[in-house]
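A single protein chain has been removed from this complex, and every other one stays in its place.
Chain IDs A, B and C follow the sequence of writing; residue 1 opens each chain.
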Amino acid sequence: MVDDEKIVSEDMGVQVEKNENMEMRSFGTVKRWATKRSLWMVHYCTGCGGIELAPLMTSRYDMERFGMHPMVTPRQSDVLLITGYVNIKTLKRIIRTYEQMPDPKYVIAFGSCPINGGPYWDSYATINHLDKYIPIDLYIAGCMPRPQSIVRAFEDLMDMIQDGTADGYMRYKKYYEPYKANQEKIFRKWW
Amino acid sequence: MIAEILVLIFMPVFVSFMGLLFMGIQRKITARVQNRIGPPFYQQFIDVMKLFSKRENIGHNWVFDIGPIFAIVGMLTTMLFIPMGGFRLLSMDGDLIVVMYLLVISGLGMALGAGASGNPNAGIGVMRGLTLMMAYEMPFVISVLAVMVYYHTTSLAEIVGMQSGMWALIILPLSALVADMALQAQFGKKPFDQPIAPAEVATGPIVEYGGKYLGMLMVAHSIGMFVEAGLFIDIFLGGGLLFHQPGIIWQVFNFLFWVLLVFALYTLAVLVNAIMPRYRIDQAFVFYWKWPTIIAIIGLAYALGVSVW
Amino acid sequence: MLEFLNPMLRPEWMISLLFIGALLTYFAGKVSSALRTTFAIIFSVFVAFLVFLSGSRDVLTYWRPSASPMGFRFVLSINALSWFFALMISMVSALTIVYSAGFGKNTEKDNAFYGLNLLLMGAMLGVVFSGDMLSFFIFWEIMTLASYLLTTLAGKRAEKGALNYMIISTAGAYSILIGMTMIYTRFGTLEFSGLASVMGGADPMFLLITLSMLGIGFAVKAALAPFYVWAPPAYSEAPDSFTPVFSGALSKLGPYGFTLFMYGIVGLPALAKMGTFRGISDFGYIIALLGSITAVIATLYAIAQDDIKKLLAYSSISQLGYVMMGIGIGTSIGVAGGLYHALNHAIFKTTLFMGAGVLIYTTGSRKLSDMGGLGTKMPITFLTMLIAIFALAGIPMTGGFGSKWLLYEAAIDKKFVLIAPLAFIASVGAFLYSFRILQSAFLGQLPERLKGAKDPSPLITIPMLFFAGLLVLFGIAPGIPLGIIASVESYLGIPALNVSTYSVYLGANFGAYNAFTVMTVITLALLVALALFFIAKKSRKVGQTDTYMAGEVPEHHVDLYLHYSMNFYRPLERIFAPYLRNRLERLYDAFGSGYELISEGIRRIYTGDVQHYVYYVMVFLAVMILAGWWWL
Partner (left out) sequence: MVIDPTLMIGVPLFIAFLIPVSTFINRKFPRYLAGGTILFNLILSMLLLDAALKSPVVSYLGGWKPPFGIVLYAGPLGAMLALLISTVSILTWIYLPEYIEGGDKEKFYMLYLLLTAGATGMVLTGDLFNLFVFTEITAIASFSLLAYSKGKDEKEAMEATIKYMIIGSLSSAFFLIGIALLYSVTGTLNMADLSSRIPHADPRTVAISMMFIITGLGVEAEMFPLNGWTPDAYTGASHPVSAVFAGIVVKAGFYALARVIFSIYASSTGLGIMLVFGIITLIIGESAALRQTDLKRMLAYSSIGQMGLIITAFGMGTQLSLVGGLYALLNHAFAKTLLFMSAGAFILSLGTRNIGALDGMGKKMPVNSILFTIGAFSIMGLPFFGGFISKIVIIYASMDAGYMLIAILILSASVIELVYFLRVVQRIWMREPGDSEVKKASNASIISMMVLAAIVIVMGIYPQAFFRILGPAAGELLKAIGGA
């Protein structure tokens, strides 16, 4: 897990204290179990990652075993998948989609591009550190990650949900102002 | 009296429970057809639980809230007017036409809420839904009319009672066939799932519904499954009356058989769904107004001929 | 308490009050517009109240003109049938006048507008109160004239519609005139009471011809196929504050005429002499079939409309088709269904046209695609129109369901396999077009220019709320209107419907409709659903434009493409377009232009050349002399 709070705080000079129990307090065990066993995802297929999702849904890996289901609208989804590199234009859409998702919501970023820009790191439009703009719960390394690792990532996410550490959405709420400031910095004129 | 009220209270709970269970099983069946393992049979309960436990529900305005509420109200009300196996419920206070109109409340309320979301996809979805409704109502109404003309009554309980000797399915097979075709669209299964086609209109009317809204819609849908299949059973399959002896035990058996028939009908629709692509909405319309309608008219002419002469 | 009004509960009082009121209103307008509007409201509401008070007691008034070449007397009467229609008409007319007072200015010539409205109301009451055919015809013509003049007040856009309306109406009225004179020359009386005893004995051929002649006239007003072509342009182009009366009240005179003559005067046994089809008369069956065909055709046209008033106009035609279907079937259930639907249609279509007027006033456009998202801005308008649309679609808990239910039962009872499916399909189509109004006007995105929209003044909303309340009341207690209708039926000699306040039982092998049970169940289900809704976490409200558009931010182009309402039923329209292209209007147009061509030829007879004229004279004389020589 990448210490995303640090990245945010470095840029903003805000001290973030990690509150591990933020979720535990308010979310019953059964509810969390239900949430983790019924992860509906909306995937933002920005890059090559999207192609890796197809075998995940079909008979080879069949993610529906875990109750996972692709959904088309953020309103009904729990997980946002960012499957590839992000540039300024797509970032707007990602933020928009993310904000439209109801809590609790989780973000998984695929591959190295969202982490550090990947092969496109030096482009004028590439976003190198995605979690300066929205909170990422889980990164999957690789270029691209194989389906097996994606399955593994989901298992990890489920564990995190169960123990309450997947709290990206709460951080986004708590540090909304710094996130917004970051977003505005890159978009200059908002939207 | 008290027993009846108890039944009336018990029915909705039972039906929504069974509906969710059936839907879970059907997901499993679909998965097996597609050579997948599929979710556990109780997956639908987990989904509903999750949806109701969402920390945040996003609404737009009060009209938007009406949608799921009306969906449940419509379905619940309709359900209570349909004879269920051995239980007649309130079917003496409303007949087939009342039921067919009560059934609309759900859809129209849903459409209202969907429209209020302001999402154009929802608008397109509602348009498709209403168009599809007009499409399948044509053959459906004609085939149901055949039954009403044949038995010369509009009361569902009467129709059920008159089939004690022989099911209408056997007497009017063409009408039953057409009604089952229409059932596919009533269930919203492929090839007639244009209103909620996810890849085209992002689940159409429910595009803006998440959290508890979606949970309520799933409950409504599960009741709806029983209502729609139950209507077909009451009209064509003798109301699932297997045993004609009086007595609460036989009533329960009849009811269980009725539930089994619902499951069978739903499975049939799901199997078709699993292997079918989707029609365009205009293709679906033309389909329904062509062959099923012609078959239904032949069935109606047959029923009229038999009943008049 | 109100006994002092008793002497005024007479038809001649009500009608003359309105006629005097019309004049007073017109001239009061020369003094001050407020005085004029007050006069109009007072007169109309007072007369409506009188009609309400008078009840269905039998009142007869005679007046014999001193010197007339025909030797008749004028009769005005109140009976169960006429009271039922009079109540409907006076309610709609009076409240529409109140409604139009809410707008500052309805037309260019508002004095004439209010005056003619009162005149029209008087004429309509005159038609239903007439106890003889001559006064019936005279009031009928006054009604046509007044409504025509009201339509023309809309200005240039109504030109063609008004002309067509007047031409077709006049042709229809002349058809009535011929039927009327046929009856008079045969029986020597024009009084309904006298005719009722002798018409039954007439030979079937004579009955068929007279009824057809009268029927053409009534069918024109009832916008029955193939005579409905005048209705869409006239309804949609008439002034917005007049259309509610036009569609809500005036169109009901067609069904009234049919009911009166088919059942009140000719009577069921005599109708049956003309040949029967499964127990009902052939004449009635044809009317019913035409009604159901009208319902379907008009529905298909309504689905394709973007103009809200045109949509409602086609919807009116379609719903009147239902009414005619019920009246044509002519069984106890059928007539009850037809009359009840007429009442419902009067109420909900008036409400809808009133709402349409408000929408047009607010948005400045009649196009549905120019509106949107007004539901939260104009909650009262939305709610009333919603209830009216539910009634139109026949949703249980509103009045509209009971009547549609009766109509279906009537058709199924007689095993009319041609009529019943048509009626069903038209009803499903009604969902389609009525939802289009909701979706396009009230739901969806609010265009930037309508941000300031709000509910209109109470003068406008109170009539709408009143009608919406009536619809809900009828939905819960269908016995109230059906009780009146049952008395109308027994007046007409049709077996009366068996109703109690909350439920309708049609007989052993029919279903039943217990509105009270339905209401109870719906209420309980609503409680359950609300409980489910409120137990779960309260929802956070987000803005109307915050919708899922694949991540797109739509704020800047809401007006452009975010509101799906243009070409709403495009896929459906595409399917029906080839069939709907051959409109009936073309036939009329072809006839019209064909006759213009002929008349152009006739005009050429007058060449302007005096030689030709002299030639005509000489030929005439020669032919005459030869003929005279030959014959004498």
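Quick note on the criterion: a contact is a pair of C-beta atoms (placed from the backbone, for glycine too) under 8 Å apart; a residue touches a chain by one contact, two chains touch by 3 or more.
In this text, all values refer to a predicted model and were calculated from it rather than measured experimentally.
Shown chains touched by the undisplayed chain in the intact complex: C. When you scan C:451, C:581 or C:603 for touch with the missing chain, the hit is C:603. Checked against the full complex, the candidates C:61, C:170 or C:487 give a single residue touching the omitted chain, namely C:170. Among C:12, C:159 or C:282, only C:159 touches the chain that is left out of the view.
The missing chain lies against chain C, touching residues 65-70, 134, 137-138, 141-142, 145, 152, 155-156, 158-159, 162-163, 166-167, 170-171, 174, 177-178, 181-182, 184-185, 595-596, 598-600, 602-603, 605-606, 608, 610, 612-614, 616-617, 619-621, 624-625, 628-629, 631-632.
Please note the rule applied: only the chains that are shown with their structure count from here on.
Two chain pairs are in question, A-B and B-C; the one with more C-beta pairs in contact is B-C.
Measuring from the averaged C-alpha position of chain A to that of chain C gives a distance of 60 Å. Separation between the centroids of chain A and chain B, computed from CA atoms only, is 38 Å. Our note on geometry: chain B versus chain C, Cα centroid distance of 36 Å, whole angstroms. In chain C, the residues touching two or more other chains are 546, 548, 550. Of all residues in chain A, those that touch two or more other chains are 73-75, 100.
Contact residues on chain C toward chain A in their complex (touch as defined above): 546, 548, 550-553, 555. Contact residues of chain A toward chain C in the complex are 44, 73-75, 92-94, 96-97, 100, 191.
Within the complex formed with chain C, the residues of chain B that make contact are 12, 52, 54-63, 65, 68-70, 72-73, 76-77, 80-81, 90, 92-98, 101-102, 104-105, 108, 111-112, 115-121, 123-124, 126-128, 130-131, 133-134, 137-138, 141-142, 145, 148-149, 152-156, 158, 202, 207-208, 211-213, 215-216, 219, 280-282, 285-286, 300-301, 304, 307-308.
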